[in-house]
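Every protein chain but one is kept in place in this view of the complex.
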Amino acid sequence: MGQDIKKVVLAYSGGLDTSIILKWLQETYDCEVVTFTADLGQGEELEPARKKAEMFGIKDIRIEDLREEFVRDFVFPMFRANTVYEGQYLLGTSIARPLISKRLVEIAQETGADAISHGATGKGNDQVRFELTANALDPSIKVIAPWREWDLRSRTALLSYAEKNQIPIAKDKRGEAPFSVDANLLHTSSEGMVLEDPGVPFPDYVPQRTVDPEKAPNEPEIITIGYEKGDPVSINGEKLSPAALLTRLNALGGKHGVGRLDLVENRFVGMKSRGLYETPGGTIMLVAHRGIESITLDRGEAHLKDELMPKYAELIYNGFWFSPEREMLQALIDKSQTYVTGEVTVKLYKGSATVIARTSPHSLYSMDLVTFEEGAVAYDHKDAEGFIRLNGLRLKTWAARNAKARG
Amino acid sequence: MGQDIKKVVLAYSGGLDTSIILKWLQETYDCEVVTFTADLGQGEELEPARKKAEMFGIKDIRIEDLREEFVRDFVFPMFRANTVYEGQYLLGTSIARPLISKRLVEIAQETGADAISHGATGKGNDQVRFELTANALDPSIKVIAPWREWDLRSRTALLSYAEKNQIPIAKDKRGEAPFSVDANLLHTSSEGMVLEDPGVPFPDYVPQRTVDPEKAPNEPEIITIGYEKGDPVSINGEKLSPAALLTRLNALGGKHGVGRLDLVENRFVGMKSRGLYETPGGTIMLVAHRGIESITLDRGEAHLKDELMPKYAELIYNGFWFSPEREMLQALIDKSQTYVTGEVTVKLYKGSATVIARTSPHSLYSMDLVTFEEGAVAYDHKDAEGFIRLNGLRLKTWAARNAKARG
Amino acid sequence: MGQDIKKVVLAYSGGLDTSIILKWLQETYDCEVVTFTADLGQGEELEPARKKAEMFGIKDIRIEDLREEFVRDFVFPMFRANTVYEGQYLLGTSIARPLISKRLVEIAQETGADAISHGATGKGNDQVRFELTANALDPSIKVIAPWREWDLRSRTALLSYAEKNQIPIAKDKRGEAPFSVDANLLHTSSEGMVLEDPGVPFPDYVPQRTVDPEKAPNEPEIITIGYEKGDPVSINGEKLSPAALLTRLNALGGKHGVGRLDLVENRFVGMKSRGLYETPGGTIMLVAHRGIESITLDRGEAHLKDELMPKYAELIYNGFWFSPEREMLQALIDKSQTYVTGEVTVKLYKGSATVIARTSPHSLYSMDLVTFEEGAVAYDHKDAEGFIRLNGLRLKTWAARNAKARG
Partner (left out) sequence: MGQDIKKVVLAYSGGLDTSIILKWLQETYDCEVVTFTADLGQGEELEPARKKAEMFGIKDIRIEDLREEFVRDFVFPMFRANTVYEGQYLLGTSIARPLISKRLVEIAQETGADAISHGATGKGNDQVRFELTANALDPSIKVIAPWREWDLRSRTALLSYAEKNQIPIAKDKRGEAPFSVDANLLHTSSEGMVLEDPGVPFPDYVPQRTVDPEKAPNEPEIITIGYEKGDPVSINGEKLSPAALLTRLNALGGKHGVGRLDLVENRFVGMKSRGLYETPGGTIMLVAHRGIESITLDRGEAHLKDELMPKYAELIYNGFWFSPEREMLQALIDKSQTYVTGEVTVKLYKGSATVIARTSPHSLYSMDLVTFEEGAVAYDHKDAEGFIRLNGLRLKTWAARNAKARG
């Protein structure tokens, strides 16, 4: 504080917390606030945010539909790498933050603002993701993180601040929520409170987006996803835009209870946390992408991608989407996707998404190659002998040395 | 051929193919054959193998139950690493070969044999695994791979050789099998023929060991697996030996349709192949182990393991279990498992195994650490600011340079 | 053999060995031979090869100067990665083979030849590099490796074959050479015979291209190398083509005894070998490139490159220059070189090449950034506290858990 801020762009949802932040920014910095509200597919009406912002006297109110950009330029590139964090997490929250922060920075540049502000707390990963993105895109722009600055640390303090400032409080916000939720087109995450003890299963009322597998249809559903150069482009033969495709997969996955993950993860800020993630469409995309890659990627490509994936996932999780090393890895990953084209058939049933077939015009498994009966590529059983003997040569030498050394 | 072999130890199942090999070895090398038949949990009677071997005049017939050694010294160490090959395959076949080959070599050393022999074909990975193991354990022992040496390349040729030599042919072996099967306590794999086209789903009659998820019980089953230092030791509170535990998990998983995998994989010998793998107990162990690790491993440990896992999996898949680099990785992995102790609760339902709770006396997520309200480890929201600012410093410098360079 | 080969393109040096191969191909395959002789900077006259080829009745004789392509498209891309094999070897032989083999394949395609042939022995890495390149560029073209096919295994057999076929034998080729040499613009390697015992220093007469450091000038020489986007483009301000630049650096390095390496390395074919490598210009380029990168690469970029370099080096050493995974890594490496531009000052003296200064218009170390006195990027000592505290949080938790577990 005490910094001379004239104009700040705030990531504004229209909810209670970011409304309190809006007011607090006006009071604390005596600055103009530009609100930015983005549709990333979180499933909320955005127009109420406009009305609320107007209530605070905001003149520059930005509301944008970023769903296509989100899926095309962030979600799809990430899925090209079969990205999972700590073996399981599909990074639904992590991948959305860089886009929001990028737009905050761009609006700040357009409007001549000196700072951006966000509503992420001081204990989580999101603050890191917002701020590293801003650092990497425009180092001259300041970031205000009210949760780290103010003294409104308790629910009571927040509510009393809201009342004092005549900020409307929805009835269901008066008490402490039993858990907190973040959502976008890729996933819904729930964490905190009733989810805190990793030794206790999550309560039935926590999931938002997927049916309980036990209540999912008794009949499996089979779908075919078309891929071009590593990205899904159609479902059951129907071409769809990136966001439309993911929306469709979410509906399909959600209906069949696909994509729930109950996880204890390691935060970048140094502690463990437990969350429930629902990523119905993303879970289908992960298995489908592995399916189409299994027939179109060479072993060398596939194994190199698998070896680098954990690092790539860690970069995204930690907030380094906009960093030179993530861009280097993306160049490597994208290079491999030229021929990742074809169709994958997936069965959805009671919580599972399973690849049952895959075809490609660019298959490395086309029948005439595999049977090796003719054509350029042939296989001679005798070749295996030399192959094994030379692979084993160093082992034999090693074994002979060890035997000698042991006496 | 033409090598002077006096005695050979043959991996002998008692089936048609290895019986033909037995005869062929006797004829071709004019040598004594020691048969070795191992119970690795493949679910077949072993005594018939003894009788058959006697029919061929074999004097030294070895039949051994290796199930405990298999699970304790091969399967469990591998699962400590959360090992999957190409993102999915649990390496059920790969991990069994080194043990069989190790026993072949040891018996050869005991009996003064010059060679060992196996029934793996010249097109697959198993020949490599058998032979590299032998190379690494005793470089002086020769390996005879009849499938690469003889000219019995067709089914017809084999059957006629059998008839000529009065080797009994079971009725169901007269025709070509619609697919081939390999099984042990960890998994059953099916491949070839009806499975060859990766664009066609596997027929219903292929799976051997798991019920179709659609026919699995309508009620989920919840089990608790106890872990000690990275290995499972109990189910629902009952202590079990390694093999007994895996057997129990196989029954549970099989009943609920858990652990089917329809995969196109990249063989070490350079081609792609498609298989159906059933690993019911292993699939449960994989998710359960990740579950107990999620609360007992530090982030640094977990991420290092994840980064090295693909290489470790590749080594096992390619046949390098007995190699210095696998042993180096094992030392690293085992070092991390000291406190991987506790209980994991898993729900089995219609093809899925899902962790729903985990507890540990050595948790890094014990409540008093997480809430950070007191004790040695505390968290100050303000710390995040410095953390982010120094993590972002290089990105700001990078961004400033780039902006300047672009003009 | 027995294959029906009509025309073969032979990598032909004009020397005794490849002349014998030429004759042997004509005799064995009764086929037309196209000779291909390339100047890669090995420092030999090429026209004598034409005359010799004519003596064998060759009609299609190809002689090409590949020096610029070699340095521009093979050497420079490799040096962008600071590539060393096994911590030390600059891959001078490895990087030349793919280019020669690529031209053999292209000429085969132009001339309708069915096969290519090379003079590499059956015990070394070069055969692998030649043949994998051909596989990756045109799988329909056969490769004939006479050293693996014929029975001319001894020096005597070779000489007697030459005499029988009236192939001229230079006087100095009548005896066995005390070591064998391979050379190109990047390096000269010597191995075999007098070099075989790694416990014995190499004799003084082995080095070809560098003066003994003890006999190098007593005065150091200081040079400045200009870089653009990761590649050297000038020496002491004079712009030079890739091959001209490397030629100049070779002269400078050679004069000062720079770039000798006496190494025991691990061959891809499974054995260890000992060689003396002289890479005068390359050694200077390695330190100079690290020097310019040290001020122009971000830490994330530099560390990612360093982590992947050993794999990249192994691919090149093993012959996988033309492979999808090498191309993926190259995309990653090249992505990092955009701003690797500037000047590096290097001191050459008695066997050493040492960076003493580096400047860049795109430095990440420009004074106003480093002193942090003003501008966009500032540093607050207080930030370090939060940075350390959050980095240490997991360690504190780990330590507290361990203490508790130990009782």
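Observations on the structure shown:
A, B and C label the chains in the order they appear, each numbered from 1.
We adopt the following convention: contacts are C-beta pairs under 8 Å (C-beta built on N, C-alpha and C of every residue); 3 or more make two chains touch, one makes a residue touch a chain.
Just so it is clear, the structure is predicted and the values come from calculations on it, not from any experiment.
Interface note for the absent chain: among B:133, B:266, B:294 or B:341, the touching residue is B:266. Among A:106, A:228, A:298 or A:334, only A:298 touches the chain left out of the display. Among A:84, A:194, A:222 or A:400, only A:400 touches the chain left out of the display.
Where subunit A meets the chain that is not shown, the touching residues are 298-300, 339, 361-364, 366, 369, 375-377, 379-380, 382-387, 389-391, 393-398, 400-402, 404-405. Residues of subunit C in touch with the missing chain: 82, 86-88, 121-123, 127-128, 131-132, 135-139, 145, 147-148, 196-202, 213-214, 220, 260, 262-266, 269-274, 290, 294-295, 298-299, 302-303, 306-307, 310-311, 314, 319-320, 322-324, 345, 349-352, 354-359, 363-365, 367, 369-370, 372, 379, 381-382, 384-385, 387-388, 391-393, 395-400.
Not every partner is drawn; the one left out touches subunit B at residues 139-140, 266, 269-271, 298, 300-301, 303-304, 311, 320, 323-325, 327-329, 331-336, 376-377, 390-394, 397.
Following the convention adopted for this analysis, only the chains that are shown with their structure count from here on.
Remark: subunit B and subunit C have CA centroids separated by 39 Å (rounded to whole angstrom). Listed for subunit A are residues 139, 266, 269-271, 298, 303, 311, 320, 323-324, 391-393, 397, each touching two or more other chains.
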